[in-house]
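Below you will find the structure I want to go over with you.
For this depiction, one protein chain was excluded, whereas all remaining protein chains were kept in their positions.
Take a look at subunit A:
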Amino acid sequence: MKLNKNQIQFIDGFLQRNDVIYVDIRAEMIDHIATGVEEKMKVEDIEFHDAFVSYVNSNRKEIFSMNKKTWQSTLSELKNYFRFFLKPKSLFAVVLIIMLFFTFRKTMVYTFLKEDLSFYFLLIFLSYSMLSMIYFFGIKKKRYYFIERSNIVLSILYWINLFLFKPFDKQEYISDVLTIVFMCLFVVYVLYAINQINKFFNSKMIIK
């Protein structure tokens, strides 16, 4: 016996009330619970409500462990980002940045860029966060873990950049190396974020 729309919404509501805030995580949990409940209804010949209560009571711990976000998910996102460096477009961007550095390093353009690098990080971080918030919170009124977790990478890069630049401000060679490294990290992040957003919109995870 298959669950109807109201019964699926009931499971969705139950998960929302139990702090499963991300739609993409919830969708996978709903399917998992619904399939388990359907099987219980069939095997034990019971009604939806009884099957649901019995299923949740005997699997509560395991069900909610699907919603647990550990440092490993952050680490896996970071690994994913660094793996993105091996893509041809990222390698091309890195080569281009190095070439531009050697072309413009004695000019004012480079001086301005170097001085304001942290500001560009902050600018892209805020724009990305604001746009995500406006679109997903304001328009869609839903939160997606897939989107929010890629923000973590940018905030980590931003803080490392702030932390490293100050001590080496006056040492030209080190600050030049840091500028190239962070420019590469920054530009590849933008490419990575675009790729992730594309992937997200091409999947059918957006729920209307």
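Everything below uses one rule, namely that a residue touches a chain if its C-beta (ideal position, glycine included) is under 8 Å from a C-beta of that chain, and two chains touch if they have at least 3 such contacts; residues count from 1.
FYI, contacts and distances are computed from a predicted model.
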item: Chain not displayed: protein name in its UniProt record ("Helix-turn-helix transcriptional regulator", "Aspartyl/glutamyl-tRNA(Asn/Gln) amidotransferase subunit C", "Glutamate ABC transporter permease" or "Cytochrome P450"); value: "Helix-turn-helix transcriptional regulator"
item: Touching the absent chain when the full complex is considered, from A:34, A:93 or A:117; value: A:34
item: Contact partner of the left-out chain, one of A:3, A:20 or A:94; value: A:3
item: Touching residue (missing chain; options A:63, A:93, A:117 or A:193); value: A:63
item: Absent chain, residues of subunit A that touch it; value: 2-5, 8, 27-28, 30-32, 34-36, 59, 61-63, 65-66, 68, 72-73, 76-77, 79-80, 83, 203-205, 207
